[in-house]
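In what follows, a structure is listed as structure tokens, so that the remarks can point back to it.
With one protein chain held back, the other chains of the complex are shown just where they sit.
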Amino acid sequence: MVDIGLFTQIVINGLLLGGIYVTIGVGFSLAFGVLEVVDFAVGEYVMVGAFMGAVLAPLFGAEGVFVIPIVLVVFFAVGALIQPLIHHVTTGDRPHPLLMGLVFTFGLATFLRGSVLTIFGPNSQDVPSSLLTGGIEVPGLGTFPVVRTVTAVFGVTGLAVFMYYLYRTRGGMAIRAIAEDRTNARLMGININRYQSIAYGAYAALTGSAGVFIGMTFNASPGMGLQYTAFAFFMVVLAGMGYLPGVIVAGIVLGLTQSFTAVYISGNAVLLVLFAIIYVVLLVSPAGILGKGEWAT
Amino acid sequence: MPRKHDDRRTFLKSVGAAATTVGLAGCAGLGGGPERDTFLLGAVTSLSGDLRFGGGVTQRGYDMWADTINREQGGIEIGGDTYEVEVEYADAQSNPSAGADAASQMINDGADALLGPYSSNVTLSVCPIAEQNSIPHITGSAESPQIWQEGYEYSFGTIPTVSIIGNEATSALLNLEPQPESVYVTGVNEPFSEATAVSMRTAAEDAGVTVENYELFPRDTDYTNVVSAAQNADPDLHLHGGHIGSHVDLVSAASQLGYTPNGFLMHYGVNTGSYKEGAGAQAPYTFGATVWIPSVDRSGGVLFDSPQAYADAAEAAYGSAPDYTQAGSTAAGIVYQEALKELNAAPPLSQDDKDELIGILEEIEVNTFYGNVTFEVGGEYHHNNINTQTLLIQLGEDGSPTIVGPEDAATGEPNYPVPAWDER
Amino acid sequence: MSDGDTILKTTDLTKRFGALTANDEISLAVERGEIRGIIGPNGSGKTTFFNTVTGFYEPDGGSVHFNGEEVTGWEPHRLARRGLGRTFQIVSPFKNMTVRQNMLAVQTDDGRSREEKRERVGEILEFLEIDHIADNEARGMSGGQQKLLELGRVLMLDPELVMLDEPAAGVNPALEERIMDHIHELNDEGTTFVVIEHDMHVMKTLADTVSVFDSGRHIAQGDFEEVSQNEDVRKAYLGGTTAEDDEVPV
């Protein structure tokens, strides 16, 4: 009854979709786990990245790929400047520091979405790419859409780079020390403001360029941010808060669940199933499906 | 502590100022008194929020009518005198609750009649307000069949419900050679899109064509899975009900996975600039449904001589080609204009005038550039203009639409079956 | 030591965190009316013991008896209403409330009327000599005042046993004196105390009996002089890597 060709294609679709989520999950996991920032603006970074792709690509021969270096630099700089604000509202003698962080980034998200909507209008825009078109057909398996495959590779590479940075470099050590204990890190002579800014900048840069890829895969629209914020939260919940390697597993689970539900159960039930899984995972295993996240409050 | 004292004073001042503003605004709202020598039409439409694009289209349609009649005829002639037309806007903010408030605001401002919002959800909350205040309401855009099933007494619509548009466009497509034997139907799970998808399925079933699958899904889903399942079923045609964003996602995924049925039929809005911008290289050859495009052959009549004359005027005024929603909105104005002439009552309209206007609208037949407008009375299409012919269109290589069906209206040959993605 | 006078008794109480055994079969009995000191190096399991006894941690083994009743695994609020009060190492006043509201938040089962409760608040505040700041918000108060407030809140439970986690930490000497006086006074009226304290001077003047913890075990018990001569205790303090000078007894 199950068609093998369809089945393998669904697996491919699911894995590549998971790859797209990995591109968002990596940076967000870093922000969530290391900086302890619950960032509601994550999806809007994706959206702004996609719009930068749509606006700038025509300047580079209608090729979105060439916009990515610019997006990386711009988002890193902007992220590095936003982090001190977030740090400021989540520390000090404020009531509800967590809520303040949440709401601050919510305000930032509203600002970004509203600004893009006001400037560009509500329509979606194409992020052109002539390099990443069509699909590669692998006989016996199915079709690998080029743009999605490249996006997934980008996500996994991004994860590898982050892991290398965090575990193999001095800067990464500093960031991990801050994650362990801010006060101790300060005592050890680490400039926590600087390293937190670097980490947040790196997160923003990765997420913004993920936006360009997502724009090339789908398109850029002012309202797209909300769903990617949702998926970013899905990713950290499944991966376990702050457990970077879990992001890959979370991406695979999320992608496959989505594609199998859509095809074998009902397209209409996809989001219901995903949200229900998130709720249940939080109740049953708040440290993620691998149980390796930190169960902090 | 002096600072606190200042605070208090500022606070009181601001409260006072706010109260005064609100009060004045409220009193202003009571205005629009009897001494008015213009017809005041209250337009409720989404000028902000997700539906702003569609709201802007209806706004251009309504303005087009008002500007033209005021410029060319000095307004509406009643018993020898000419009364200008004034359209006042209230923002429905793409949200039913704000839409209802906006309608109420227009009624409060003394509007003689209402021009309706964009989108069915907002319309469904505006209709009861028109009903409760006994004020005529014509919408130039909402297409969900639900609106007419409710049997509202005071609400009318110039665009046929989508259950007719979708059905007729599908039927026209199914007549193309080589005759399709199977279709795959998808739709987004919101009212308009579901109604569209249902009408497409019904048309296919009625034509005896195999419906391989019928599936609804949320807007924010990933379309590769939809496409893979469809690809596996290998239908002759893919029919899709949704808004522009979902069409774009569907064709992107189809091109990425190399899914090429003989054609895609999608409704709403494949002939909008928005679809062309979003879908980019994937836009050409898409089939769509409409009830009006500039090249359609209609006799014209009141206010605009022909569809092309309207299109040229609109292009000159706004720098963009009008679509059928804009035309339907302008037609709504034209219908009012003709009905008001027949009513022959000077503004402002009394309640009796308004009730009489409803009777006139139920009987009216207006020949416009948009087509002949008449409203059904009774039944599931109560007060909907269902007589305007549906057109099957296809985008050409440059993205411009050609009418390819039904046969008696076609102005060009379809490119069918459409070329595969890699052969374009 | 007759069992009838034992107010708190733990038997082989064990608490593990993963591979770490924070409390390893701790058996300890506190007599009614005494002031019991608990000392031990950092990480020896003193606070874990408090948390396990008062119901904040589910024990992995052993039992807790309070007033002759088995209370193992009871929820903290239930124990509190039975008369087992405690404070925390880090002062934890309800910052956004006034002193009086802090006290009124305390919940008991004794069926006291509103008026009686308010009266009791007045008495306690007067006793602790903080009645002049009754309507100040807790967030603006000094650390010492917050300590007194914490003690006052516990007293609202009319506790038979109070467990204090470092009551003198971070408090200036004058206030430390005051707190000690209050504890003695309350003890004279019949309240039993179990106190964790690093300050050996405080411990020496306060405690009737001292229990020594090391690496999660209860290694010695006796009066202060006895314990400070004990070989195991000296080893625990001097041999451990965490030893600090001011923690060495004697």
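The letters A, B and C name the chains in turn, as written, and every chain counts its residues from 1.
Please note the rule applied: a residue touches a chain if its C-beta (ideal position, glycine included) is under 8 Å from a C-beta of that chain, and two chains touch if they have at least 3 such contacts.
To be clear about the criterion, contacts and distances are computed from a predicted model.
Engineer: Would you mind picking the UniProt name of the chain not drawn here, from "Succinate dehydrogenase, cytochrome b556 subunit", "NADH:ubiquinone oxidoreductase", "Amino acid/amide ABC transporter membrane protein 2, HAAT family" or "Pyruvate synthase"?
Structural biologist: Answer from the record: the omitted chain is "Amino acid/amide ABC transporter membrane protein 2, HAAT family".
Engineer: Which shown chains does the chain we cannot see touch?
Structural biologist: A, B, C
Engineer: Please pick, from A:175, A:237, A:252 or A:289, the residue that touches the omitted chain in the full complex.
Structural biologist: Final answer for the missing-chain contact: A:237.
Engineer: Out of A:59, A:103, A:138 or A:188, which touches the unshown chain?
Structural biologist: With A:59, A:103, A:138 or A:188 as choices, the missing chain is touched by A:103.
Engineer: Go through chain B and note every residue touching the omitted chain.
Structural biologist: These residues touch the chain not displayed: 1, 3-4, 7-8, 11-12, 22-23, 25-27, 29-30, 47-49, 52, 89-91, 93, 95-98, 100-101, 104-105, 107-109, 121, 124-125, 128, 131-132, 144, 146, 150, 189-191, 193-195, 216, 218.
Engineer: Could I get the residues of chain A that touch the absent chain, sorted low to high?
Structural biologist: The missing chain touches chain A at positions 32, 38, 80-81, 84-85, 87-89, 92, 94-96, 98-100, 102-104, 106-115, 117-118, 191, 193-194, 197, 226, 230, 233, 237, 268-269, 271-272, 275-276, 278-279, 282-283, 286, 296-297.
Engineer: Which residues does chain C use to touch the chain missing from this display?
Structural biologist: With respect to the unshown chain, the touching residues of chain C are 54-56, 75-78, 80-81, 85-88, 92-98, 101-102, 104-109, 114, 137, 150, 153-154, 156-157.
Just so it is clear, only the chains that are shown with their structure count from here on.
Engineer: Taking all protein C-alpha atoms shown, work out their mean, then name the chain whose own C-alpha mean is nearest to it.
Structural biologist: Answer for the innermost chain: A.
Engineer: How many angstrom lie between the centres of chain B and chain C, each centre taken as the mean Cα position?
Structural biologist: Roughly 73 Å, centre to centre.
Engineer: Measuring from the mean C-alpha position of chain A to the mean C-alpha position of chain B, what distance in angstrom results?
Structural biologist: Once rounded, the distance between the two centres reads 37 Å.
Engineer: Centre to centre, by mean C-alpha position, how many angstrom separate chain A and chain C?
Structural biologist: The computed centroid separation for chain A versus chain C comes out at 47 Å.
Engineer: So which bits of chain A are touching at least two other chains?
Structural biologist: Not one residue of chain A touches more than one other chain, so the list is empty.
Engineer: Can you list the chain A residues touching chain B in their complex?
Structural biologist: 3, 5-6, 9-10, 13-14, 16-17, 117, 121-126, 128, 133-135, 137, 142-143, 145-148, 217-219, 221, 223, 227, 258-259, 262-263, 266-268, 270-271
Engineer: Spell out the part of chain B that touches chain A in their complex, as residue ranges.
Structural biologist: Touching chain A: residues 50-53, 186, 189, 215-218, 220-222, 224-226, 228-229, 231-232, 244-245, 248-249, 252-253, 255-258, 273-274, 277-281, 421-422 of chain B.
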